[in-house]
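To start, the structure under review is shown below, and the notes come after it.
One protein chain is absent from this view; the other protein chains keep their places.
Each chain gets a letter, A, B and C, in the order it is written, and its residues are counted from 1.
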Amino acid sequence: MVTRSQTDRSLLSRIFVGPTKGRTVRRSIFFLLLLVAVIGPWIVTHDPIRPDPFNTLAPPSAEHWFGTDRLGLDIFSRVVAGTRTDFTLALIGVLLGGGLGSLMGAWAAYRRGWVDTVLLRVVEVLQSFPVLLLGLALFAALGSLDIFEPFLFGPFDDTGKVVLTIAIASVNFPSYLRQVRSVLLPLTDAEFVQAAKCSGLGGWGIVWKHFIPNARGQILALFALTCAYAIQIIAGLSFIGLGIEPPHPEWGAMIREGATVIIQGKWWASLFPGAAIALSVYSLTGFSVGSDTPIDPASPSS
Amino acid sequence: MTAAPANGALLTLSEIEVTIHTATGPVHPLQGVDLEVYPGETVGLVGESGSGKTMTLRSILRLMPPGGAVTGGAIEWEGRPVLDMDPDELQSYRGADVAMIYQNPVSALDPMLKVKRQIVDAFEANRNEADGDPEEFARSTLRDLEFGDPEAVLRRYPHQLSGGMAQRVNIALALACGPALILADEPTTGLDMTTQIRVLDLLERQVSARNAALLFISHDLRAVARVSRRIGIMYAGRVVEFGTRERILNEPSHPYTRALLECVDLRTGERPRSIPGLVPKMTEVYELCAFRDRCVSRMEVCDREPLPRCEPDERNMLLCHLGYGNG
Amino acid sequence: MADSPILEVRNLAKTYRVRHSIGRVETVRAVQEVSFVIERGRTLGIVGESGSGKSTVARCLLGLTPPTAGQVLLNGVQLGGLKARQMRPHRRLVQMVFQMPQASFDPTRTVRSSVAQPLRRLRPDMRRPQQDERLRYVLAAVSLGEELWDRKPAALSGGQLQRAAIARALAPDPELVVLDEPTASLDLSVRGEILTLLQQLQEEFRVAFVFISHDLEAVRVCAQEIVVMYLGQVVERGTVEQVFESPAHPYTQALIAASKFTADSFSLGPRGETDPAAGCRLMPRCPLAESACSAEQDLVPSGVGGRMVRCWKAVRGPVRGP
Partner (left out) sequence: MVLFSVVVLSFAVTRSTGTPLYAALGIQVSEEMIEARAEMMGLNDPIHVQFTTYAAALLRGDLGASRRTFVPVAEDIARKLPATAELVFFSMVVGSIWTIPLGVRAAMRPNGPIGKLGEGISQFGVTVPAFWLGLLLIFLLYFLWPVFPAPLGRLGRGFDPPAMVTGFYTVDALLAGNPALAWEALRHLILPAVTLGVTSSPPMFRVTRAAVSEVLASPYVEAAHSYGLSRRKVMIRDVFRNASPPVLNLAAMTFGYLIGGAVLVEVVFSWPGIGSYAVWGMEFSDYDVVLGVVIVSAAIYVLLYFIVDLLQYAMDPRVRN
C-alpha cells in the first residue's frame, strides 16, 4: 500500500490552514474593488481612452490624481476602468476552466481506471507548459485568427480577450482537476458511495450529488486563489504585449507602457496599475479557507 | 521529594485533570483520574470510546496533544513528581522508566527507517554498554516474540510488516528501552481475533519475564481480563471502580461496571443487554456523578452531592454513592 | 415447499487482478466456491477474520461487484449479467447496512435526505407523500429521535447513525438486508441495543438478514444458520446450534475459543506471510495438520442436518485440540 497520495492530501489540507486575521479587511477591499468594477464608468474623472497630447507624462496632481502616461491618458481613470476588464476576464476564465476541471476531476476520482489515467495524462501535458508559454503558444495559434469575429460580444469585444480567457481556462482546468480528484479519490470506496449505489444512483448522479458537494470546500477555496492568480496572468500576458492592446484599459498593458519611462524616474505610470493588481490579489486571498497561495501548477497536488 | 512513597507504588496518579483547548472551546477529557501501579503488576483500564483511556496514558508520559495540558492533580514516579520534571529529566524518564506501545502499530513506526535502526536507537537512548549489544538484543527479543526469522524482519521497513508483525515490533521497541512500566494502548484492537490472544499472551509473558509492570487499556473487558491482575473501569474522564480481577468480574460494585459486564456477556435465549442513553459530552466538567442519567440505581443523593470515594484498601477503590456490597 | 428461498448463491467465485509493478500481475482469489441459501425472514451469519472474503461476498450479493463465476439467484432470478436498467426492480429487494456508520453517510447531507435516497430512487411506484410517510415510518421504527432527522451525520453518535443506516436499508421495503459488521465499530454498551433492534425489525418487516461479522457472540444471538469462512473458502456450514455447540472444523474451534479470550486449549499458529493457494488453507497454522492435509479439501456433509465441513479429519470424527 503506497500511502503517497494520502500523505500529500493531508499535506494539502495543512497548507490550507493559514492565518485568519485580516480577513475582514481583505474582504472589504475586495467588495470595494468589485464596486469600482461595476460603477467604474461613473466615477472616472476623464475618458480612459482619449489621449491629451498636450499633457503627457504629467505627474500626479489635483487634475490627474495618478498622473498621465506617454499619450496623455489619465491613469486614474484607466486604473478604474481596468478593474472591470481584469475582473471580468479572470472570473469567466476561471469559471470555465475550473468548472470543467472540477467536474472532470470528480469523474476521474469516481471512475478511476483508464478514464483517470487518460485525464491525468492530459493534465500532465497541459501542466508541463509554463503558464506564460502556454499563453504565448495560444496567442501564436489563435491570436491572428478571425474565427472569433462573429461571436465577439459584451466583454469579449476583441480576439485578444477571447484568447486570454481560453488561456486562463486552460491554466485552471488542470489545477482544479488535480485538486478535486485528489480530495475525492479516498471517497471512491467510501461506504456512503456504496450506499448510494445500493439506492440505484448511477455514475453521474453520484458525481453530482455526492462527489461535488464533498469537494465544495476545496473548490471554493481554490476559486478565490485562482481568480487572484488569473489576474496576475492576464496582466503578465498583456505586459509582454499579448492579450489586450492599448488603448484598452488593462493593468498589465499599462505597466508595459509605464515600464519604458520608469528608468527616467516617471514612476506613476506603472506604480498605480501594479498596486491595483497587488491590491486585488491581496483582497481575493481573504476568501480562501486560509491559504494565500495561488495554486501553482508547479506545486505537488496529487 | 525523592523519597519513595510509603505504599511502594511505582506510579501514582492523583486527581489528574486534562484540558484541551480546541477551536470550538475547551474539552475536559480527564476529570480527576486516580490510579496506582505497583512494581511488576499488570493493571488494565477499561472504558468506552471517549472515556479518557488514551489521554491517561499520554498524561503519564506528558505527551499532550496540541492545545492540551495537565491542569490539575499530581503524577508521581517512585515518589518523584513527573509534572515538575525539566526536559532532561523527562527525557530520561521517558523510555528508561516508562515506555509505550501504540494502538496503531504501523503509524507509530518511522516509515523511512528499517526496523533494526529503530530498535537499536531505542536501546541506545536508554541503556549503556553493560546491557550488551543492541543488535544482539534486537535479534533475541524478536525471537522471544515468535518471529521465525528475526534477521529478515530487522531488515524491513515498517510498511513491509503485517499488522500483527508491526505490533510485535512495537512491543520489541518498548522492551528495548528496558522500562519498569510498559503502557499499552489497545495493542490488539486492529488484529484478527485468533492473533489477538497470541499477541496479548506474548506481551504478558515478556513483560513478566523482565519484571516490568504493565498498564494495559482496552475497550474490551475480555481482553483486559485476560492479562490484568487489577482492573480499573473508566467513565467520563474518571476511574469509577478499581479492584482485583476477581472482584471486578465476580462482584462488581459500580452500576456502570455491572451494566458493562452484562453488555459483554451475550447469553443465548436472552435479549442482548445495552446501556441506554448517551456517553456524556466532555465539554462539561462533572461535579456530580456523570453516569447518573443512565444509572438504574440512581438515588436522590446522586443529584445533590459529589461522588464519595470508598477505598477499603489500597488495591480497591469505588466512586459511587452506593458503596460496596450493594450488588 | 411453497416458499422458495429469497436468495440462493451457487459456487460464487471472485478473483481480483492486482498489479504490483510493471508487468507483474497477480491474481488474488478473494472468494472461491461459496454456496448457501437464505430462507425468507431468516438470518444467515457469515463469520471469518480479515481476508476471509466475507465482505466480497456481500458486495457480490448487492451487485456492487460482478462475480467472476457462479450465480446469485434472487427470488429465482439470476442477477449476474443484468443491465443497469433490468437491475433496478431487483435492487430494491436487497439493501445493505455498512460497518462504519460515520462513513456510510454523506457528511454534506442531512440524515433525512440520505435515508430518503433509496426510497426516492427505488420506489417510483410511490407518490411523494407516500414516500414521505414511509420515511417517517421507518425512522420511527428504528426509534431515532425526530430532532435528529435534519442534522448532519457528524452531530449523531455511532449508535444513532447505525439506526439511521438500518432505516435507510429498510426504507424501500427490501426482502433481504446484508449487514456488514453492523456492530464492529460501536461501543459494547450500544451493541446489544442494535442487536435487539435488528431482531424486532426482522419480525416487523418480515425481512431476511445476512449478518456478516467477526463477532461470534453477536452472530450467535441473531442468526439461525452460520457459514464460517477462511481465506475465501467456506470451511464449515450449519445451524447455530451445530456450529457453536460442536464446532467440527479446527478453524471454527479456534475462532470460538478466541472470541471468549480463553484460547489456552486450542490456538492456531501465526499466520504466515503468504497464504497457501492450494490444499487445506489452514494447514500451516493448524495444530492437527498432517501430510494428508496438503491435498485439496472438499466441503462435504458431516454428521446430520445438512452440516458441511471442509476438513477430512473432522469428517471422520470429532477433532479436538492436542
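Operating definition for what follows: a residue touches a chain if its C-beta (ideal position, glycine included) is under 8 Å from a C-beta of that chain, and two chains touch if they have at least 3 such contacts.
Because the structure is a prediction, the values reported are computed rather than measured.
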item	value
Where the missing chain makes contact, among the chains that are shown	A, B
Which of B:33, B:99 or B:165 contacts the chain that the document leaves out	B:99
Residue of B:22, B:49, B:71 or B:91 in touch with the missing chain, whole complex considered	B:91
Where the unshown chain meets subunit A, residue by residue	2-4, 7-8, 10-12, 14-15, 18-19, 121, 124-125, 128-134, 136-142, 144-145, 228, 232, 235-236, 239-242, 252, 255, 258-259, 262-265, 267, 270-271, 274, 277-278, 281-282, 285, 291-294, 296-300
On subunit B, residues whose C-beta touches the chain left out of the figure	61, 63, 66, 87, 91-96, 98-100, 102, 104, 107-113, 121-122, 125-126, 157, 159-160, 173-174, 176-177
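The definition used in the following text is that only the chains that are shown with their structure count from here on.
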item	value
Residues of subunit A touching at least two other chains	none
Of subunit A, residues touching subunit C in the complex	190-192, 194-202, 210, 213-214, 216
Residues of subunit C touching subunit A in the complex	59, 62, 64, 84, 88, 91-92, 94-96, 98-100, 103-109, 114, 117-122, 165, 168, 172
In the complex with subunit C, residue positions of subunit B that touch it	48-49, 146, 162, 164, 192-198, 219-223, 225-226, 259-260, 263-264, 266, 268, 271-276, 278-279
